[in-house]
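Below are the structure tokens for one structure; questions will follow.
The other protein chains are all here in position, but one chain of the complex has been omitted.
Per-chain numbering from 1; labels A and B assigned in written order.
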Amino acid sequence: MDEKVQNTLLEIADDELILGWRDSEWTGIAPLLEEDVAFSSIAQNEIGHARALYQLVARERGTTADALAFDRAPDEYRCAPIVELRLLDWGQTIARHYLYEEADAIRLERLKQSDDSEIAGLAAKIDREEAYHRMHAQMWFDRLQGEPRFTAALDELRPQTAVLLDSELRGEHTSELPELWEEMTMVRRSQPAGTKW
Amino acid sequence: MSETEFLEYVQSGGQVEATDELPDDYRAKLIKFIEMHGNSELMGVLPEREWILRAPTLQRKLALTAKVQDEVGHSQLIYRVVEDLGKPREQCLDDLISGKSKFHNVFHYPTKTWGDVGVIAWLVDAAAIISQKALLKCSYAPYARIMKKICWEESFHILHGRDVILTLMNGTDDQRELVQEALNRWWGPLMQFHGNPIAKEEDPMYVWRIKSQGNEEARQQFLDGYVPQIWELGLTVPDAKLRKNEDDAWEYSEPDWDELKSVVTGHGPRSQDRLDLRRMARENSAWVRKVVLAEAA
Partner (left out) sequence: MIYEVFRQERKGQPLQHAGSVEAADDHFADVYAREQYGRRGESTALWIVPRSAVMEIHEFVDELNRNYHRVDGYPLKEKLKEARDRAVSAKSADALSAGEG
């Protein structure tokens, strides 16, 4: 697996990890109890996707998925700015969810064409799970499309989705990433590398 | 059915449904009890959710997210039962936030380290499961039925807790210290958890067979099951008096019942913070419920 392919996988994995991290911030405080449960499954799927992608790259590099997920410095992450944003309003969160799924569908299609059968296979698996995410996002889109909070968020976030599909545009992070990384890695960093948790 | 007949019926194992005629006192006590359970599941999420974000491995992150998700799911199941008894969910949430209704003591305390995450999943959940198993025979059948699903889902919570604890105990000195330190802080609330040792015949919840077990019985069961597990790992319980006596019963220092009372009436270290968070989250998302549920009529 060449470096470029590894980096592409890391981009997607980082996107899924950080988005999953942000989405799991809604656990316990989502607008409806039933939705809380549903959205948590989506967050878990995202983390699960990240893990599967990290595992592929980790094998190439002789490391572990956890090491890739947690032991890099903030500026080594390849995630897109849009997933780093803390969005406190449900309308904004669903807007990002909807836009992200749209872009993700496109890049998964690309990945499914990979020459590497393992990558193509994993992309197909992820895509099947994402079908559920897309359905969920569409359901909310249909409900909220008349709501200014939602439509305004769509307008504001849409320009940021370009980065999801173009590696060349990646590299910049938001000012929110360091704080997120700090919290995400604080327990792990409290003990030497390689400590089991 | 008269109230006496109803009492005889439930005390001999009879169960009732939402559509049956329920004595007013039974219905009122039932709602209060079940509502407190729903509140507890919902509030129990708050001490744990921060640690989802800080989980040190992907596996732990997934497990903890799934555990907390279950708890939210449980609150949904429970509030549905309360709603079918006549009290709408929104009213339950109003009363929770205003402090009018209560939630269990353990969820009023802070979580300070990853050690707490392990201790909560291992011991606090264990204490809760003992109470929950005693509810499987609840005279109110809809509640008994959801308890079955709840107990089934809780089975992985305990294993997850044990896994976290064992990994820490097999790790570094610092990690072992995390567990001992968390245990030291949680022991008091754990001993208070099952409530003061009121004789079960004087406990209306038992009389109506809402609970099938007295408070002290539950506590003894907890100690029987978990003190050996604690000791075998080389951990110490911060109670010099804790021992099993000649009658095979556990003796222990008198739990601080004043602390329990103070905490459940909203004066715990995190009671107000957490209720504030709930209030804020609810206010911020009110517009969503309005949009989503408005056209549902």
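Following the convention adopted for this analysis, a residue touches a chain if its C-beta (ideal position, glycine included) is under 8 Å from a C-beta of that chain, and two chains touch if they have at least 3 such contacts.
None of these values were measured; they are calculated from a predicted model.
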Interface partners of the hidden chain - shown chains only, full complex considered: A, B
Of B:Gly73, B:Gly118, B:Gly188 or B:Gly214, the residue in touch with the unshown chain: B:Gly73
Residue numbers in subunit A that touch the chain omitted from display: 32, 34-35, 37-38, 41, 135-136, 139, 142-143
Interface with the unshown chain - residue positions in subunit B: 19, 69, 73, 76-77, 80, 84, 89, 145-146, 149, 153, 292-293, 295-296
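The working rule: only the chains that are shown with their structure count from here on.
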Where subunit A and subunit B are represented by their mean Cα positions, the distance between them in whole Å: 33
Footprint of subunit A on subunit B - complex, ascending: 42, 45-46, 49, 51-58, 60-62, 65-66, 68-69, 72-73, 75-76, 79, 89, 114, 164, 167-168, 170-172, 174-175, 277-278, 281, 284-285, 287-289, 291-292
Touching residues on subunit A, where the partner in the complex is subunit B: 21, 24-25, 27-34, 36-37, 40-41, 43-44, 47-48, 50-51, 54, 65-66, 69-70, 88-91, 143-144, 147, 149, 183-184, 186-188, 190-192, 195-197
